[in-house]
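One protein chain is absent from this view; the other protein chains keep their places.
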Amino acid sequence: MRREIPLVIVFLFGLFMIVQFFIPHRSFAFLYQEFNNWTIIIGIFTMVIGVGSLITVHYSKIRFKKPGWGYSIVTIVSLCGMSLIGLIGGTENELFLNLYRYGLSPVTSTMFSLLAYFIASAAYRAFRARTVVATLLLISAVVVMLGRVPIGQIITAWLPEWLQLQNIADFLLQTPNVAAKRAIYIGVGLGVAAVSLKIILGIERTWLGGDGGK
Amino acid sequence: MTPQEWGLYEYIFNGVAALLTLCIFSFLYKDNPFYKFAERLVAGVATGYFTMLLFWTNFMDKVYDPLKAGQWWYIFPAVLGVMMWTRFSKKWAWVSRYSIAFYIGIGSGVSITVYLYTYLFKQLQATIGFPITMDIAGLNQFLVIIAVLSALVYFFFSTPHKGALGFVSKIGIYVIMICFGAGFGLTVMGRVALLVNRVIFLKGYLIQLFGG
Amino acid sequence: MAGNVEMGFWDKLMAIDRRWIYLTIGIVVFIPILLDMTLPVYVTAEVKAVYDRIDALPQGTVVMIPCEYDPATMAELRPMAHALFRHCFAKDLKIVSCALQIEGVTLVKDDLALIAAEYGKTYGVDYVYFGYKPFPAIVILNMGENFRKPFPRDYYGTELDSLPMMKGVVNYSSCALLVNINATSGADYWINYANGRYKAPLALGVTAVSATDYYTFLASGQIFGLMGGLKGAAEYEKLINHNAAATKAMNVQSIAHSVIVVFILIGNIAYFASRKRKKAI
Partner (left out) sequence: MKKSGFKFLVVLAVSIWLTPFASFAEVISADSAFQSFPPMPIIVTVSDMPNDPGGALIVEWSIPDADSLTLASMNVYQISRSSNPDSEFESITSLVAGSTRYEDSGLEDGKNYYYRIIAFDNDNRLAEGTGGPGVPSGQWFNTGRIPILIMVVLFATTAIGFIVSAKKGYKFYVRPIAGIRAVDDAIGRATEMGRPILYVPGLGTASEVATIAAFTILGRVARKVAEYNTRVIVPNYDPVVMAVCQEVVKGAYTAAGKPDMYDANDVYFVTQDQFPYTAAVNGVMLRQKPATNFYMGMFYAESLVLAETGFISGSIQIAGTDQLVQIPFFVSVCDFVLMGEELYAASAYLSQEPQQLGTLKAQDWGKVLVVVLIIVGMIFSTFGWESFAAWFDVG
């Protein structure tokens, strides 16, 4: 019951999804769309568990006065406040939208912009010509970095055209870059097929819990 | 930039946004109470925001409306969804495996064909569809093919990378590294742009406060 | 690392506190924004292709510019959208747009309205905005049949059929071309469905980071043009002769890139110098 039925479910629906790929008919297209919708619906319901987990974790921090428990109050209050406003006023009300616009999105974009700093420090540390492999990584990064901004074009303008940075950068992007991506994609395609097959056949069942849910 | 007509409301909201921006930037120096505050605040706000969005748009559109419209079979996914709630109980948590099994079954079934199609066939077709001609384009195409083949060899798992195979796989990892370097270099662009945008925002707020 | 051996200058430089690097980046980004500096922009073929295709369209042709960016990615993609809107409005083309990423719905609405106002264009006559529907793949597929299928009403709740511009505009085939500005991996759906299934001519505007990914599709002919990040936007701004945000940000980028490259150089010099010293000992 706890192990066999889930494995049967995975097998049946997995097999159906493979078969439907080859059957264009309306009825299969309909089922395909329905089943996709169903997974979305499961996701919607599961959000309750997610929110439950968030509250439990922070509540236990507050209750046992674990380090930083004061910040957990901030989370609980902002979660409840935002939900309440959204529940009463709907998602189109001005306050709800403004809390998103001025409370959430500046943090989102600033977190994202930290990458400008992190990229610099990562490049400083990692791009050292220790080995052939590291050197290739380093050179191709530098060429593309300079070749894609005006300065790179200015500093190599005196060279013959095919040696100018922007053209080398374009070559790197269009030849080795495209080729490596294709190879990786092909490998990923096969890898995904293999893992999916193992899941459908019930060989791979970690998702049922540790030793396959025994 | 010139100051615009702002009311108190705009000053407060933009002030909050500017403050939060600085809170996050402070993380660069080290972890501190301001960052902690911003981090915990947005965890709550974001969850509240997305939960409400899920409820009002997705739940209403995908579950409530179809059921109301008489599409009775939507009771199945709703039941599967509710079964996930058994996770709140230690004793019944295993029931949620049924829903998870459905979810994973659909996902892996779709993936086999879709990945073979978009990742294998499309890439294969793009690689072999061009003739090797005696010009720059032909040379380029030839290089692409050599590079694809050697990078593929790098990913062979069941043979030792020795001898000729070792040599080819070495070329393969070189190609892959050039690809990663190019990817890294290209990304720097976008990331600096993001920072520029935040700086422009802060500058705008300062101008607004103190005049241009 | 330090141990009882004292660290030489080069070792110290190699292990420099990352915050000095952060500080330098901060300075080079802040200062050029205050000073207005311009550097020439070089236009690549993949951006020119987009410009040329649009530029060759006769007046009144409908083009579709679906936009999928959010607050986090708007820095890169908004200038691109602006430049495209400007080009289309200047050529008296008609624009249909939608946003299949929820965080961007109001952003795109505001952006369209802003540029339309610049060119004195009227909503419903010169441009139409569908707004947002979840599950991009399904929406894109349905739009291939009829825009009215996923979007019976536009963003403002008006029925599509009552908008003068939408007369005879049915699906992708009614649009001369599609330019999808996309910050997400959702661009794949446009390639697979709009172009793959419905054969709509498609170009992409993506973030610099994903641009590498889409060169493959450019090479395979699934997309006819590609704009990557601010650079792509700056090139487009140059083509339409309207320097705006992207060109300004590009200047900062040029300097920031050079600084990062200088850092890499210093790191390598330090690395080789310290290695030499160790060998000598």
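Order of writing sets the chain letters: A, B and C. Residues in each chain are counted from 1.
The working rule: a residue touches a chain if its C-beta (ideal position, glycine included) is under 8 Å from a C-beta of that chain, and two chains touch if they have at least 3 such contacts.
The model shown is predicted, which means the values in this text are computed figures rather than measured ones.
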item: Chains still shown that are in contact with the chain withheld from the display; value: A, B, C
item: Contact partner of the left-out chain, one of C:Met14, C:Ala176, C:Leu218 or C:Ala249; value: C:Ala176
item: Touching residue (missing chain; options A:Ile62, A:Ala129, A:Ile154 or A:Leu197); value: A:Leu197
item: Residue of B:Ala17, B:Val63 or B:Leu116 touching the missing chain in the full complex; value: B:Leu116
item: Absent chain, residues of subunit A that touch it; value: 18, 21-26, 28-29, 39, 42-43, 46-51, 53-54, 56-57, 60, 67-68, 104, 107-108, 111-112, 114-115, 118-119, 121-123, 125-127, 137, 141, 181, 184-188, 190-199, 201, 203-204, 206-211, 213-214
item: Residues in subunit C touching the chain absent from view; value: 18, 57-58, 61, 72, 144-146, 149, 168-171, 173-174, 176, 196-199, 209-210, 212-213
item: Contact footprint on subunit B, counting only the chain that is left out; value: 24, 27, 31, 35-36, 38-40, 42-43, 45-47, 49-50, 84, 87, 93, 96-97, 100, 103-104, 106-108, 110-113, 115-117, 120-121, 124-125, 127-133, 145, 148-149, 152-153, 155-161, 176, 180-181, 183-184, 187
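FYI, only the chains that are shown with their structure count from here on.
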item: Centroid-based (C-alpha) most distant chain relative to subunit C; value: A
item: Chain occupying the most central position, where position means C-alpha average; value: B
item: Whole-Å gap separating subunit A and subunit C, where each centre is the average of the chain's CA atoms; value: 19
item: Between subunit C and subunit B, distance of the C-alpha-averaged centres to the nearest whole Å; value: 16
item: Approximate Å spacing (C-alpha centroids) for the pair subunit A, subunit B; value: 3
item: Residue list for subunit C, restricted to those that touch at least two other chains; value: 22, 25, 29, 72, 74-75, 208, 212, 216, 219, 231, 253, 256-257, 260
item: Junction residues of subunit B - those touching two or more other chains; value: 28, 53, 57-58, 118, 123, 126, 179, 182-183, 186-189, 191-192, 194-195, 197
item: Interface residues, subunit A side, partner subunit C - complex; value: 33, 36, 40, 97, 101, 105-106, 108-109, 111-113, 116-117, 119-121, 123-125, 127-130, 138, 141-142, 145-146, 148-154, 166, 170, 173-174, 177-178, 181-182
item: Subunit B-touching residues of subunit A, taken from the complex the two chains share; value: 2, 5-7, 9-18, 21-22, 34-42, 44-52, 54, 68, 71-72, 74-83, 85-87, 90-91, 96, 98-117, 119, 123, 132-134, 136-145, 147-149, 169, 172-190, 192-193, 195-197, 199-200, 207-208, 213
item: Subunit A partner contacts - residues on subunit B that touch it in the complex; value: 13-14, 16-18, 20-21, 23-25, 27-28, 36-59, 62-63, 73-74, 76-78, 80-82, 84-85, 87-88, 94, 97-120, 123-124, 126-127, 140, 143-149, 151-152, 154-155, 172-189, 191-192, 194-195, 197-198, 201
